[in-house]
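As structure tokens, the structure follows; a few thoughts come after it.
With one protein chain held back, the other chains of the complex are shown just where they sit.
Let's turn to chain A:
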Amino acid sequence: MSRKKTVKAKGSSKSPKASPSSASGRTGKGLSAAAAASSGLVYPSRPSISNSGEFYDISFKVMLVGDSGVGKTCLLVRFKDGAFLAGSFISTVGIDFRNKVMSIDAVKVKLQIWDTAGQERFRSVTHAYYRDAHALLLLYDVTNKASFDNIRAWLTEIHEYAQQDVVVMLLGNKADSTHNRVVKREEGEKLAKEFGVPFMETSAKSGLNVELAFTAVAKELKHRTMKEPDEPKFQLQEYVDKEMRTVGCCSS
């Protein structure tokens, strides 16, 4: 039994890099050379079981980036395990990933989520992996001005190393810390608008918008890959705006 769906790969010609391996090689090779579509998607050729033993239809690579201490690992653990254990995280050294299978419009989407060390010097080690990423979640910490100021530098880095059509989303994390907040929501919105990327505030601690951030990305990637010809384009920011909870909003 295979849950594999025959989906048309998105145009590989869009790849910004001259090297054909930028999209096709790395992630696909291991599962099956034949199944590695040129889009860089991981299509399982045998009954597809993720590391946790769950079936999935398509798989995407998502990377978490941003300054040291903005809460990348916490966000990932909150999403993966639904937990926030204050003071139990160790600083991430190097690069690591976890899988989570989500159900998006009856399609099982596996997100392979890469967590990276935030310290600047580790970028020379980790940016080689940007190239295969389908989506990048770029985080700053609303209680840390420097982490927000560095977002421009991060976006430059992303444009330099990632695929041109990579999905980028800006996240202002630790939105629960009302007392220590130094970056206003509007500032995040403005910056995101300037760079044309979707934006929302999140809190790994309270869980605010965490699921939504990953769901939105998964939806966008799934739509890009499996869109019927007459289906309208998925509007990521619209979807996010509709679903988003804001801090202090009573409707949550």
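Basically, a contact is a pair of C-beta atoms (placed from the backbone, for glycine too) under 8 Å apart; a residue touches a chain by one contact, two chains touch by 3 or more; residues count from 1.
Criterion: contacts and distances are computed from a predicted model.
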item: Name of the absent chain as recorded in UniProt (options "Rab-GAP TBC domain-containing protein", "MSF1-domain-containing protein", "Ubiquitin thioesterase" or "Cytochrome c oxidase assembly factor 3"); value: "Rab-GAP TBC domain-containing protein"
item: Touching the absent chain when the full complex is considered, from A:87, A:196 or A:232; value: A:87
item: Contacting the left-out chain in the complete assembly, out of A:119, A:164, A:180 or A:235; value: A:119
item: Contact footprint on chain A, counting only the chain that is left out; value: 25-27, 29-31, 51, 68-69, 87-97, 99, 112, 117, 119-122, 124-125, 128-129, 146
